[in-house]
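Here the complex is missing one protein chain, while the rest keep their positions.
Chain lettering (A, B and C) follows the sequence in which the chains are written, and residue indices restart at 1 in each chain.
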Amino acid sequence: MLNLFDFEAAASRLVESSAWGYQTGGANDEITLRENRRAWDDIAIRYRTMVDVRTRVLSTTVLGSPVSMPILVAPTAMQKLAHPDGECGMAQAAAAAGTLMIVSTTATTGLAEVQAATPAPKWFQVYIYQGREYTRELVRRAAAVGYKALVLTVDAPTLGRRERDIRSGFTLPPGLHIANADHVGMDVVPTATADASGLMHHFRGLHDPSLSPRDIEWLRDLSGLPVLVKGIVRGDDAVRAVEHGASGIVVSNHGGRQLDTSIATARCLREVVTAVDGRAEVYVDGGIRRGTDVLKALALGARAVLLGRPPVWGLAVGGAQGAQQVLELLRDELDLAMALAGCPTIESITPDLVALPG
Amino acid sequence: MLNLFDFEAAASRLVESSAWGYQTGGANDEITLRENRRAWDDIAIRYRTMVDVRTRVLSTTVLGSPVSMPILVAPTAMQKLAHPDGECGMAQAAAAAGTLMIVSTTATTGLAEVQAATPAPKWFQVYIYQGREYTRELVRRAAAVGYKALVLTVDAPTLGRRERDIRSGFTLPPGLHIANADHVGMDVVPTATADASGLMHHFRGLHDPSLSPRDIEWLRDLSGLPVLVKGIVRGDDAVRAVEHGASGIVVSNHGGRQLDTSIATARCLREVVTAVDGRAEVYVDGGIRRGTDVLKALALGARAVLLGRPPVWGLAVGGAQGAQQVLELLRDELDLAMALAGCPTIESITPDLVALPG
Amino acid sequence: MLNLFDFEAAASRLVESSAWGYQTGGANDEITLRENRRAWDDIAIRYRTMVDVRTRVLSTTVLGSPVSMPILVAPTAMQKLAHPDGECGMAQAAAAAGTLMIVSTTATTGLAEVQAATPAPKWFQVYIYQGREYTRELVRRAAAVGYKALVLTVDAPTLGRRERDIRSGFTLPPGLHIANADHVGMDVVPTATADASGLMHHFRGLHDPSLSPRDIEWLRDLSGLPVLVKGIVRGDDAVRAVEHGASGIVVSNHGGRQLDTSIATARCLREVVTAVDGRAEVYVDGGIRRGTDVLKALALGARAVLLGRPPVWGLAVGGAQGAQQVLELLRDELDLAMALAGCPTIESITPDLVALPG
Partner (left out) sequence: MLNLFDFEAAASRLVESSAWGYQTGGANDEITLRENRRAWDDIAIRYRTMVDVRTRVLSTTVLGSPVSMPILVAPTAMQKLAHPDGECGMAQAAAAAGTLMIVSTTATTGLAEVQAATPAPKWFQVYIYQGREYTRELVRRAAAVGYKALVLTVDAPTLGRRERDIRSGFTLPPGLHIANADHVGMDVVPTATADASGLMHHFRGLHDPSLSPRDIEWLRDLSGLPVLVKGIVRGDDAVRAVEHGASGIVVSNHGGRQLDTSIATARCLREVVTAVDGRAEVYVDGGIRRGTDVLKALALGARAVLLGRPPVWGLAVGGAQGAQQVLELLRDELDLAMALAGCPTIESITPDLVALPG
C-alpha cells in the first residue's frame, strides 16, 4: 500500500460492485471525473531549491480550528457501504490524523453519534431541503451537538444522473439507512427501478431547487455557525456567497457526480481565489490523489483540500485504521513534496510554484 | 436505453449494414464526423449555483412557432431505411414530443403524406436543383400543403464523397424510393457501381452548383415562406444569407458528410452568432448527443439545435415511439442540465456558462 | 482503390520489403514523417457556400508552364524499385494527367531517356556535388535535352539517417543502377553493411556540404534555366534564395527523410509565403494525401503541391497507368473539395478558408 491508487485497487476488490460503482463513478460519460484528475497532472511544479526545509510545518487552521495538515475529509455519503466502521470510523481516522472531518447529511450514522465518536472538531454538510422545517431541525441538531461549521452544498439542486448506478440498480442494502432522515421517515432508501437507482428515488423532491444566497445567511443565523458554500466553480458565484455571509468557499463539482463536462476544479480554482480576494477561505476538492496535487492546490490559493473517495477506500480496506493510513500517506507525500519544492511552511506555497498548461 | 449512445448501439444491430453505414458514416476519413462530437466534449461548463431552478421552462419559439424544447428534428434522408414507420413515424414522434420536424426532400415518403401525418408545424428542407422548374414545383407543393418554412441546404452544391457507401455498394433497396422525385421520374435510386454508390448516381447532375444568395429571395418570394439557410460555417456567409432574406441560419457541415476536415460546428457557432448579430435566428447541428451539448449550443448563441442521426436510431429501435423516446431522453437531459447549471429558462443560458478550450 | 491510402496498402504488399521501407520510411524516429501528415489534418476548412461552382478550373501555370492542376510529381529516387516502368512510366503518367514531373537525379533511368519519354514539360532535380565538374556536366545535359527548370535540393548537404534502411540492409538490387551517375562510375550502389545502407555508402562524400545561395545563380547561369530551391522551412532562407536568383521555393523537409523532428511543412508554409512576398513561386510537399490537403496548401499560399510517395505507390500497383490513376484520384478529390469549399478557381482559394490549430 504505497499510495492512494493501491488503496483504490484493493477497495475495488472488497466493496460490493454496485456500491463500488456508486462510490467511484461520476455523472453520465464521466468526463469531469477524468478531467478533475487530469487537470492536476497537467500542472507542472517549478520547485525551489536552496531553502532551509529541515522542518516542514504542515499545520494550519481552517476557520480558526487548528489542523495538523491542509487535508480535510470531504463529506461523502453512506460510508457504511465501505465498512461497518462507517462514519464513526472515519471520524476516528480524521481525529487520529489530527484533521477535520466534514460529516455528510446523507450518512449511514446519525450526526450525534458521529460527533460523539471523537472530541475532534467537525463540520456538518447540509443540503437545503424542500422541507425547510426538516432542514431547520437538522441544522439545530448539528449545532446543538457541537459541529463547528456548516458546509452547504449548492451544486445539487437536484441529483445528477449517474448511469452506472441506474445500470447496476444501486440502492442501500438492507440494514443500512440514511440515519439523519429517520425522524421524517425517509431513512429507508427505496428499491431501484429500471430507470432510476434507489438513491434517485430517495432524492426526488428532497432538495430545494430554489436555494438562494440568502439561505447562507439564514443558515448562519439559524445555527450560529459559520457557513462554507460547497460546489462553486465560478468567481462571481463565490462573490455572491461571500456577500451573503459565507465564511468559506469549496471549489468543487461534486467529484464529477453532478453535471458532466463541468469545468475541472483545478482549472477554476485560481479564478475563485482571485474573485474572493481574501474575504473568505477557499477550499478545493476533486481528483486529488498525490501530495503534489495538494501542493498545487495550495499554490493556486486554496487554504486546504478536501479528500473524498480515498479515505473511503481506506475505510473499505481497513476500517478506521485504513482511512487513517490514507490520510497519513497523503500527509507524508505532502511533507515530501514541500521538502522537495523548497516550502518549509504552508505560507511559502505560492503561485509561482506552478506552471499552468497551454 | 439510458442515453442516445444506447440507441446507437441497438440500432447498429437492427439496420442492414450498408444502410447503417450510410446513416452513421461521414465523408472520406470521417475527421469532421469525429471532430463535431469532440468539439462539444472539449467545452467545459461553468455552471451557476444558488439560482431558483424549481421550474425549468424549456419551451421556446422557432421562427414564431412554439416548440416544447430547443431541440428540433434535423432533415435526414430516407428514413424508411431505418424502419417502415419512416418519415410519418418521425413526424408523429416530433409532434408527440411537442417539437418541430424538418422534412427532408430526399424522403422515402411524399411531402404531402408526411405533412398530413400530424397537424404539428413542420419545415421542409430543399435543395436548389438544376431543374429549376422541378424546384419550383416542389416548393409550391410544400407551401400548398402547409409547411411553415423552407430550409435551404447550401453545403451540397454536389454530393460529398462517402467512401463507406462506395465500398458497401449502398443504394436504396427495392420497394423504397425517393418519393418527392416521382413526378420527374427520378425516384428510383440507381444500382451502385464499383466507383459510386447508388446515391451518388442519383445525385449526379441533380443539385444546382450555381446556387447564389439571390436564390434565398427567390425561394422566399416563390413560396411565401420564411427561408432558413443550412450548411453555413462562416460569419460572412451567414451575413450574405441574412442580407438576401434568410430568416434563419443553420450552422452545419452536413454532419461531416460533405467536405471532410470542415471545421466542427461547435468551433464556428460563436463566430456566426456574432456576425448575424440578432438579424436572424441561428441554429446548429452536428455531434449533439447529450443534454449538456444542447446547453452549450444555446450558451454559444443558438436558438435551438437540430438532432439528426439519433432520432433515426430511435426509429430503427422502436418506430415512431422509439424516435419519440430519443427526443424525450434528450429533453430530460437538457432539463437536468439546466437545473444543474442554474438556468431556469432558455434565456438564462448565456455565453459565460462555457469555457472554450485552448 | 478509392483513395491514396488504398494504393499505399496495395503497394506495401507488392514492393520488396527493404525497398518498401526505403520508399515509405523517414529519418530516425519518423516524427517528422508523422507530423507532416498530421499537420494537414489539424487544419480545418472554413468552406464557403452560395458560390457558383458549376465549373471548377484547376489548371494553373508553374513557372509559366501550363498544368492541368496544381499537383506536380515530386522528385523521388529510384522509381524502378517500384515497377519496371520506372521513371519513364512516371513521365507518361504525369503527361497523361496533364501535369509536370520533376525528375530525380537519383533516378534508375537516365535523364535523357526520361525526357524523351513524353513531350510534356519536365523539371530536373539536382544536388550540388562535391565534384563540381560532374554537377556542371549533369546540368548541361539536363538543359540540352530540354528540361524546363532545375530544382536544387538544399536540405541534403549529407544524407539523413534512416534507421529502417540500415536495419533492412537496403541497397539497389542487381540490375538497377543510378543511371545519371554512370559516366562517373558511381552508378552501381554499394552493398549494405551492418552500420550503413547501400545508399548511405553511395552518398558518402557525394553532396557538396558547402553549397551556398550563390550556387543558385551559378546553376541558373550555367543552365540558362530557372532554378527552384527545394528543402526550405524558414522565411529567411527563402528570402536568401530569392535574392540569389531563385524563381521558386519548395517548402519541404524531404518528406521527413533528412532531419527528424524538423518542423512540419504545413506549419511553416505561411511563414515562407509571407517572407517571399510574391517575388517567387512557393510550392510545398510532405504528407499530402487528400484533395483537401491540396486545398489547404493553396489557401496557405502555395502555387502547387508536389506529390512524392503516392505516385510511386501507383507505379507499384499498376505501372504508368497506376501512377496516373493516383494523380487522377487526387485531381478528382481536389475538384470536389473546391466545389464543396466554394472555390471555382485556383485564385479563389484564399487564406480565410483555413483555421489553424492552437
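Observations
Here, contacts are C-beta pairs under 8 Å (C-beta built on N, C-alpha and C of every residue); 3 or more make two chains touch, one makes a residue touch a chain.
Only a predicted model underlies this, so the values are computations on that prediction, with no experimental measurement involved.
Although it is not drawn here, the omitted chain touches the following shown chains in the complete assembly: A, C.
Touching the chain that is not shown, out of C:M50, C:V126 or C:A264: C:A264 (per the contact rule at the top).
From the set C:P119, C:G278 or C:G358, the residue in touch with the chain omitted from the display is C:G358, counting the whole complex. Interface note for the absent chain: among A:E8, A:D85 or A:E333, the touching residue is A:E333. Taking the complete complex into account, A:T292 is the one of A:Q23, A:S262, A:T292 or A:S348 that touches the chain left out.
With the whole complex as reference, residues 2-3, 41, 43-54, 290, 292, 296, 333, 336-337, 339-342, 355, 358 of chain A touch the missing chain.
Where chain C meets the chain that is not shown, the touching residues are 28-29, 31, 35, 154-158, 160-161, 163, 166-167, 195, 209-213, 215, 229, 231-234, 237, 240-241, 253, 258-264, 267-268, 358.
Simple rule for what comes next: only the chains that are shown with their structure count from here on.
Matching CA atoms, the turn from chain A to chain B amounts to 90°, rounded to the nearest 5. In terms of their C-alpha centroids, the spacing between chain A and chain C amounts to 60 Å. Shared interface positions of chain C, i.e. residues touching 2 or more other chains, are not present.
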